[in-house]
Structure formats: structure tokens, C-alpha cells
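I have placed the structure first, in the form of C-alpha cells, so that the comments after it can refer back to it.
Every protein chain except one is present and positioned as in the full complex.
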Amino acid sequence: MKVGVTLNINGKDHAVQVEPRRTLADAIREECGQTGTHLGCEHGVCGACTILLDGEPVRSCLMFAVQAAGRRIRTVEGLADGEKLHPLQRAFIEHHGLQCGYCTPGFLMLAAGTLERNPDISDAELLEVLSSNLCRCTGYKNIVTSVRAAAAEMKAHR
Amino acid sequence: MEFDNTLEVPLPPDEAWKVLLDIQRIATCIPGAELTEVVDAQTYKGRVAVRIGPVAMSLVGQARLEEIDSANRKARVKAQGADPKGRGSADSVIEFRLEPAGTGTRVLIHSDVKLAGLIAQYGRGSGMIESVASQLIAQFGSALKAQIEQSRSRPAAAPEANPLPAKPVSGLTLIARALWDSIVRLFRKQSPK
Partner (left out) sequence: MKPAVFEYHAPKTVEAAVAVLAEVAPREGRVLAGGQSLVPAMALRLALPAHLVDINGVKGLDRLVVEAGELAIGACVRHAAFHRPAAEGPLGALLAHVVRHIAHYPIRTRGTFCGSLAHADPASEWCLVAATLGARMMARSVRGTRAIAAADYFQGPMTTALAPDELLAEVRLPILSPDSRFGFCEFSRRAGDFAIAMALSTFRIRHGVMTGARIGVGGVEGSPRRIGAAESMLEGQRPSGEVFRAAADRVAGSVEPLEDARYSAGYRRDLARVLTRRALEIAAA
């Protein structure tokens, strides 16, 4: 039995019909067509589905779409400003922070949310935050390097 | 995974053995259990409803008496149960014996339990099974003790409904429940009637 809910994603409203059991991750991908958010484990362990909900990193596979009404959702599609890539996206390319790219949107949103709230984050704390998500390709080192580089650039342009 | 439990019954061993054979009384100490078929003298089919937190399962299974030694008051039971929804299964071998303990009886239970499927992989239940089994056995023991004490104070009364509050079957492991059901049912078959 479907219900109507309006999801605000990257500033745009999507009025959709979903069953209550439809996860936010699935609704973002299917009903709203924003497939940048990926499904890894679908039970809250890998973080590939990470999005920003009112600025906070959240695992969208652990929320139901009906719970996100009236909230501001930001996904990886919303990072770039038109053709201009976000500092995080540029840094991941420059510092080889991705290989297969499957975990990347989750890392990007996790990093974006973290750096926006805490631009002066310490190395130790950043490592702690980035250890929230899983990557099978990179061995994490370049992800950390990329985020650090982006953090520096984001600070410089505040 | 193997573990041991003990249970105290406030009756001398011969009487305790008989009480445990009295299926009516035992059944009232185990809420949520159901015997569905007596296949033969050693084999029983049944169902038991168990829950650990948000996970509730109705395990359907069978218990088979492998060995019973009335003279020494010990027995071995093999029990298997599976979730009809395909979330996993359990295979267990339980050995138990009665020994005198002061004026009462101590029931010594040794269980060997193997979980398979989803509940084994994701349930983190394996680490809790033993703890929950101990809980269950303790609850069963308290209920049994209360019943024994009640029938002592009113020896002429027929066995009644469980005087304990109807506590929901919470935190009871699927294994322990299947085990106890199988134990009491095989006892019934050995009842000297």
C-alpha cells in the first residue's frame, strides 16, 4: 500500500508514491532517479549509501523514505556546481582516491558533511570518521590523502 | 558449541524423575511450546515460539530419544528445528542426568548445539545462546519449583494452570526450547503408567 511523500533532493522536490518499507536509498535511486547513491550491503555496514540529511551524514539504507519528508537531502549529484566540480571530487581524481568508484559517493558525502561542520578536523578524528565506510579497492590511503587535500582547499576558499 | 547447565528440583531423584515424566506439569512450565505429532515411542514432532529481541521465530522440529537409562536416570536426546521462513536451523544433542542433591535432585545438562543459516551468520546469537539457555533453564526450574511447592501445600489438588505471571517467551533461545520440549516428551513416553 503506497503512500505519497515529497523528497527534497539537492534543492529539488520529488513527489513520489512508495510503500512504507521502501528505504530512502531505494527511493532516491528508483523513484527519484538519482542513482549516484549506491547500495553496497543494504544493512548499514558499508556506508556506500551515505547521504546528507540536514547536513548530517546518514546511511540511507537504514531509513525509510517516508521518514525523510520535509528534510533536506543532499546526494553526490548535488556536489558539483553545474560543470564545476566540488573540491572533494577534484581531489579524488587528482589523488587517485577511487578505482572502481562504487564506494566513492558514500565517501564523498561523508567527507562533505564532516568538513562542512568541522573544517579544522584533526588527522586522528578524520581517520576515525573515514573508517566509517568500506572500500575494497584503494586500501584507503589515497582516500585520506584526497580528503585532506580537499579540506585544505575548502578552508582556503572560505 | 557445547555448554553445561544445572537445574535443582526440590524432590528426591526418583520423584523428580517421575515429575519430569508428568508432561502436563512440565508443559505448563514452558509457555509457547506445542507438540504436533508423536511419530513413535522415541520420536516427537513439535513447534516452539521463541524470541531474542526483535527476532521472533517459530521453530518447527523433531526430537528423538537416542538413549535412556532409567536405572541411572540419564538420557540423550537429539533435536533439530528449523525456521519455516528459511532463516536458519539448529541441530542439537543433549545429554542429561539426575543425581541426588541433599533432599532434592540436581539435573545436569550437557548440550551440543550447531546453528546453521542466517541465524548463525548474522544473528550474533551463537554467543548468546548459552546465556539465554541458562536463563531459560533457570526460568523453567523456578516454574517447576513453584508448581511442586504448590502441589505440596495442596496435595489433593490436580495440577493447575501455571501460577506464575504469564511472562512472555522473551529471550528464550530456539535451541534450549527445542531441547526441553524433546526432553519432557521423551520422559512422558517412559512414564510407568
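Every chain is named by a letter (A and B) in the order it is written, and numbering of its residues begins at 1.
Following the convention adopted for this analysis, a residue touches a chain if its C-beta (ideal position, glycine included) is under 8 Å from a C-beta of that chain, and two chains touch if they have at least 3 such contacts.
This structure is a prediction, so every number in the text was calculated from the model and none was measured.
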Among B:38, B:55, B:68 or B:146, the residue in touch with the chain that has been omitted: B:55
Candidate in contact with the missing chain, chosen from A:8, A:67 or A:99: A:67
Sole residue of B:18, B:45, B:64 or B:87 that reaches the chain not shown, by the stated touch rule: B:87
For chain A, residues in touch with the removed chain: 3, 19-21, 23, 26, 39, 41-45, 47, 50, 53, 56-59, 61-64, 66-67, 110, 114, 128-129, 131-132
Residue numbers in chain B that touch the chain omitted from display: 1, 3, 52-56, 85, 87, 118-119, 122-124, 126-132, 134-135, 168, 170-171
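In the analysis below, only the chains that are shown with their structure count from here on.
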Centre-to-centre distance between chain B and chain A (centres being mean Cα positions), rounded to whole Å: 50
